[in-house]
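Okay, structure first, notes after.
All protein chains but one are shown at their positions in the complex.
This part shows subunit A:
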């Protein structure tokens, strides 16, 4: 057991990604705040004027909610050269953990999504059945349809631009990935063609340079996901 002068509650470390402010996770939050304030006032070398530095705030095993984060942000505002890049913590709330788990999970559903019906899922969705015109399937992750997509599919609802919409038979009314939209060709043109849009399963994704929805054969999906 070490004794002696109290250990610093707030330590500042330089790493190759910029500065990291490490905060002790055993003391009270008020103690932390006072020490941080003292450091800002004293340590002009780091917190004073000068070129802007990106900092990561590492709170260890302390759970820091939004209100505490805001307090730290407002304290660090006084140091003009500091810009907070991110908060890092070893712990997350149960709610967040639940959300992350959902985000990673695959929900599989067996039914026909008919006109006027909407299936909305967190994470990926696997639909065994058709999506009829006027029906919609949406997910924060990927949408996989083992059947015909004639209605609307939305993948990456909360902004995941790497999400895909994959269907055995792709005849969509509308597809969106994140906020990029694709409209089907007009019905008249479709009739003229007399053939399905694609003769094998395809997936829809955002093509990088044009930021447009594009289609590719499903067997090339691994390449696309490896690239991400």
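Just a few scattered comments:
In the analysis below, a residue touches a chain if its C-beta (ideal position, glycine included) is under 8 Å from a C-beta of that chain, and two chains touch if they have at least 3 such contacts; residues count from 1.
Throughout what follows, contacts and distances are computed from a predicted model.
Of "Imidazole glycerol phosphate synthase subunit HisH", "Septum site-determining protein MinD", "ABC transporter ATP-binding protein" or "L-serine dehydratase", only "Septum site-determining protein MinD" is the UniProt protein name of the chain excluded from the display. Although one chain is not drawn, the whole complex shows that of A:56, A:89 or A:117 it is A:117 that touches it.
Of the listed residues A:133, A:162 or A:201, the one in contact with the hidden chain in the full complex is A:133. Against the chain not shown here, subunit A presents residues 112, 114-117, 130, 132-135, 150, 187, 191, 194.
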